[in-house]
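Note that one protein chain is taken out, while the other chains of the complex remain in position.
Moving on to chain A:
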Amino acid sequence: MNNALIIGQYVPSNSFIHRLDPRTKIVIIFFFVIFVFFANSVASYGLLTLFSISSALATKIKLSFIIKGLTPVWILIIFTFILHLIVTKEGEVLFEVFSYPIFSGAVILGAAIALRFFLLILVTSLLTLTTTPIEITDAIEHILQPLNRIKFPVHELALMMSISLRFIPTLMQETEKISKAQASRGVDFKTGPMKDRIQAIVPLLVPLFISAFKRAEELAMAMEARGYQGGDGRTKLRELKIERRDWLTFFGFALVILSLFLTRS
């Protein structure tokens, strides 16, 4: 599990970043994603890299764990870099690979794009690494609140997300149970030609769907019985609070953005 993709995985800790309000993190990441595209000099890229790496360090999650967790993304980053080397034809020819000319502009552009890509993935994965899915759900509900005025079902969306989060492990357990039950009846999921293996999925999916629908029906009934009538007039147990550390973070981030514009060429 350790080497699997870490995007979407939560790593519990008590770091400064973990304790930030999820809204703070989402807003900052949103603006970071925009401002990454403004960097155009070595200094500005250096600044953003410094910001990203120090944020990653501040999570108290081992940097090597994060970097290793991004392995599939690395492949993509290297691929983009190589693609740029091949297609971009700017600047002077640096050297030739198998009589194919590599231009200096290609190296610079490729490196810049690859770095940009890396920073984006790193910073966005910090969100899910330090924030539980339910916190993210709460934050989204708060941030989208203004959309309520145009009748966008914000509360329902958030409820839907939290119910999905609650049932994902349950349905995974169920999938495992059904696949074991079917395997004991002789259904073979692991060997044989592709066509047979795909067909073997059917006796897995059908009972899974039936049970999911049954669950949904019973859950809806239980929710009604427990007095659920939609979002109006509801109070909330989980509350989000913007604290001093959030203001400090916003302030620090504003400084970074300001310096970004000063270091642009």
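The rule we apply is simple: contacts are C-beta pairs under 8 Å (C-beta built on N, C-alpha and C of every residue); 3 or more make two chains touch, one makes a residue touch a chain; residues count from 1.
We adopt the following convention: contacts and distances are computed from a predicted model.
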Protein name, per the UniProt record, of whichever chain is missing from view ("Putative zinc-finger domain-containing protein", "Energy-coupling factor ABC transporter ATP-binding protein", "Aspartate carbamoyltransferase" or "Dihydroorotase"): "Energy-coupling factor ABC transporter ATP-binding protein"
Candidates A:S54, A:S99, A:S184 or A:T235 - the one touching the absent chain: A:T235
Sole residue of A:I121, A:I163, A:L208 or A:V256 that reaches the chain not shown, by the stated touch rule: A:I163
Residue, one of A:D196, A:E218 or A:E243, that touches the chain absent here: A:E218
Absent chain, residues of chain A that touch it: 133-134, 162-163, 165-166, 169-170, 173, 214-215, 218-219, 221-229, 233-239
